[in-house]
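Excluded from the complex is one protein chain; the other protein chains are retained at their positions.
Per-chain residue numbering starts at 1, and chain names A and B are given in the order in which the chains are listed.
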Amino acid sequence: MLEKEIERAGIPAVLITSLIPTAKMMGANRIVQGVGITHPLGNPRVSQGEEKSLRRKILRAALQLLTEKIENGKVVTPLEMETPSSGKK
Amino acid sequence: MIRFIHYINQFFGQIGGEEKAGISPKMIQGSVGPGRLIHKLIEGQGEMIATLICGDNYFSEKTEDALQELLKWIAELKPDLLIAGPAFNAGRYGVACGEICKRVREELGVPSVTGMYPKNPGVELYKKHVYIIETTQDASGMEKAMSKMIRLGLKLVREEPVGKPSEEGYIPKGIKKNVLSNKLASQRAVELLLKKLKGEPFQTEIPFPEVDSVPPALPIRNLRKAKIALVTEGGLVSKGNPDHLESARATHYVKCLIGDLKRLSSEDFESIHRGFDTHFVNEDPNRLVPLDVLRHIEQEGIFKEIFPIYFVTTGVATTLENGRRIGKEIAHELKTGGVSGAILTAT
Partner (left out) sequence: MRLEIQNFEVRDIQFSDRTEYLKGVLFINKKELIDLVSIDRRIKEVDIQVAHPGERIRITNILEISEPRIKDGNDDGYYPGIFGRLVKAGQGKTNVLKGSAVFEIGRMPGFYGGVADMEGEGALWTPYSKTHNICILTEPIPGIERVEYGFALKQAGLKASVYLAKTTKGMIPDGVKVFDLNFPSKGFEGLSKIGYLFLLHSHGDSREPFIYGDNSRHYYPTLLHPNEILDGAIVCGHYNISMSIKNTTFALLNHPVILDLYERHGKELNFKGVVIAPEPTSLSEIRRTAMMSAGLLKDFLDVNGVIITKEGGGHTDVDLMQMCEECEQRGIQTVLIDNEWLGPDGTGDLPLLASSQNADAVISVGNVDGMIDLPPMDKVIGGSTMFDFNGDLQGTLNLPIRFIPNAISQVGLTYLTTEEQ
């Protein structure tokens, strides 16, 4: 929603969220897959160091997407192979 | 006797075709053109007091001038009902009919009805505000359309309950009301499944959404020189929520100063969003607004600077009007601030 309005004004905007289907349905153009609903750029199950590392991966992917010319909606999943936690404690 | 006024364009007003589309508003006593049909159909119940004619181009180019005159006349004539058109598939005419119907109702309290072909651009613009009877593409459907328009109009005047779109013949307003069905939802669900399994025709109660997309903005050309702003829908505010951001369905956004801050600390920031379990984000706000790592990346020179303010709101996915407005306002701030690109985070 916000992403679209910012793009409409001519500023490239990238949305980081775990729920890609919703972002796509809302018509967001630049989407990076986040980790989880309750921690889009974090993972309470791993060490602080690992968290910062995944945060960096996501942010680098986001910045990269801002520099790309895109036609329709594009989704990037920088953490594809990693299994996030759901905070099961 | 119910007092009718009819609004039509230069063509139906028998003044001329396209070449006369620039004529200014005129008021004629009684009925003209298709108004005579109204006169016939309302015999005994109502009377046609006046016909208002305006050129489609005049209305389109000088809308407020046209309305000023037209509304003045209508106020003086004190009708019970305004019938506009029907406009069939004529675009400018449809918009004019929609606008005048909306304004007489809003400003003078006069009920109004018009008619259009579903693809008339006036439909999308006015269906929420005005009753638009569905018509054929051209004037061959004049009589049918007119009788439905009058039938509905009389109900509005008499303040009788208006039936469903399919009953009354108007284009659905795109407004959905909460109503009580005569069957439990669970029962409707099981019966729907049985129909589907038997291969019988069935109808869903929630249609597929129409995605409204925006052409992507041009990308950042030189990231090294770029100013990047952070925006979040996760309700992360300064502790204590001094700007009173709503915990859901926000009607506004808040600005949080980050200046040169290296990271967001859990002592100074919290999420007040009620739509998700906030304790992970409250433990470490950088899990939602990633200032700590973004600051490192900035210091490495990958991009020039982080905008000293981040923008916060909550859960606007479920209130589109507010979401659009908030988005536009934030976009304006970003533009004014010379921001090259924005990173948004959502739960």
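In the analysis below, a residue touches a chain if its C-beta (ideal position, glycine included) is under 8 Å from a C-beta of that chain, and two chains touch if they have at least 3 such contacts.
Since the model is a prediction, treat every value here as computed from it, not as a measurement.
Enquirer: Considering the complete complex, identify which of B:Gly22, B:Pro165 or B:Pro308 is in touch with the unshown chain.
Expert: Residue touching the absent chain, from the options given: B:Pro165.
Enquirer: Among B:Leu192, B:Val214, B:Leu261 or B:Ile302, which one is in touch with the chain left out?
Expert: In the full complex, the listed residue that touches the missing chain is B:Leu192.
Enquirer: Which parts of chain A are in contact with the chain that was left out?
Expert: The list for chain A reads 18-22, 25-26, 33, 35-38, 83-88.
Enquirer: Tell me, which residues in chain B touch the chain that this view leaves out?
Expert: 128, 164-165, 172-190, 192-194, 196-198, 202, 204-210, 212, 249, 274-277, 279, 315, 317-321, 347
Simple rule for what comes next: only the chains that are shown with their structure count from here on.
Enquirer: Could you state the distance in Å from the CA-based centre of chain A to that of chain B?
Expert: So the centroids are 30 Å from each other.
Enquirer: What residues of chain B sit close enough to touch chain A in their complex?
Expert: That would be residues 209, 211-221, 223, 226, 228, 231, 233-234, 276-281, 283-284, 286-288, 290, 292-294, 296-297, 302-303, 313, 316-317, 320, 323-324, 326-328, 330-332, 334-335, 339-347 of chain B.
Enquirer: What residues of chain A sit close enough to touch chain B in their complex?
Expert: 1-19, 22-27, 29-30, 34, 37-42, 44, 51-52, 55-56, 58-60, 62-63, 66-73, 87
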